[in-house]
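A single protein chain has been omitted from the complex, and every remaining protein chain is retained in its original position.
The block that comes next holds subunit A.
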Amino acid sequence: MSHTLQDQRPTRARKSAAPASLTRGGLPRWAPAGIAALSIALGSGIGLAFDLHSKIQWGLIASLLFIGITYAASAVVENRRQAKDRVATSLVWVCFVLAVIPLLSLMWTTISRGLKLLNGNFLTHSMNGVTSFDEGGGVYHALLGTIEQIALATLIAAPIGLLTAVYLVEYGKGKLAKAVTFFVDVMTGIPSIVAGLFILTTWNLMLGFGPSGFAGAMALSILMMPVVVRSTEEMLKLVPNELREAALALGVPKWRVILKVVLPTAIGGISTGLMLAVARIAGETAPIMLLVFGSQLINGNPFEGAQSSLPLYIWEQYKVGSDASYDRAWAAALVLIAFVMILNLVARGIARWKAPKTGR
């Protein structure tokens, strides 16, 4: 952190218009790292000395010490304004670390406990004939179900969401557009169990269909649609109006301008938004429980009969409560995280590949 570009006038010199000297004392570059190490050591020392059991308390003491020592050191060596600047920087760092620790801890727990069972056998076998307390069995039927349900949900929600966003940005004026925006906002807040109950009453109870992956996909698409609309809308708004005008001035009809200029320019952001929506529904359990019902067998047909899905599988295995089923649950959780992460990487790849190029 270099501070050489900032106003370096010492506050003491406020009485005279010009500072006596342009140089001032400064903390060395390693000061933040050094203070961090010192405060962690002090925090641990205090924790040990006062026999505090919770490591969270140690961390909080260290964080507060870090901010306090930074302010004091900077105020003594530098000046008050610099000290405030450093405190703000330190706060940002502390918040960053606080936000990252749970994430890393979650990743670590899932990977270390999930890897135990994750192998080819686990990925290619179902739970057919494996009782809950047995070892063995696999996640294939659940993975297959998740992939099929998500694919179907995306097939339903992506076109509708995309076209709605195009309508809102390119055509929508007046009351109808306002109403659509309002209902999209309302849909964003629908709890997933309500979406599941809605499909359950219409599709299963009123129309008399049995549980199937497709019924689950319909509920998931209700959850996915507002996310797609919102993110696509924002991306389309980012396309400069000049590009639309340039294409219109070439005598291109409006629908072609949207198809060939606006959408390609925004495709990177749109695909990222789509993947975020997929990630949002990949972990849904409630509607799956109601509509897909869950199964221990491989069912490759999402339109007929009960299926399983990864979140449902994790829940089932956890509920059993045996050592073998706990291992299966952790491995399935790892599979789910990896699945979403791979989808995200693919989306980023597409975004980078399709994004407007600037190189010569």
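Here is the rule we go by: a residue touches a chain if its C-beta (ideal position, glycine included) is under 8 Å from a C-beta of that chain, and two chains touch if they have at least 3 such contacts; residues count from 1.
Here is the rule we go by: contacts and distances are computed from a predicted model.
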Matching the hidden chain's UniProt record against "3-methyl-2-oxobutanoate dehydrogenase (2-methylpropanoyl-transferring)", "AAA family ATPase", "Phosphate ABC transporter ATP-binding protein" or "Response regulator" returns "Phosphate ABC transporter ATP-binding protein"
Across A:Ala215, A:Ala247 or A:Ala277, the one contacting the chain not displayed is A:Ala247
Missing-chain contacts on subunit A, rising order, are 173, 240, 242-253, 256-257, 260-261, 264-265, 267, 354, 356-360
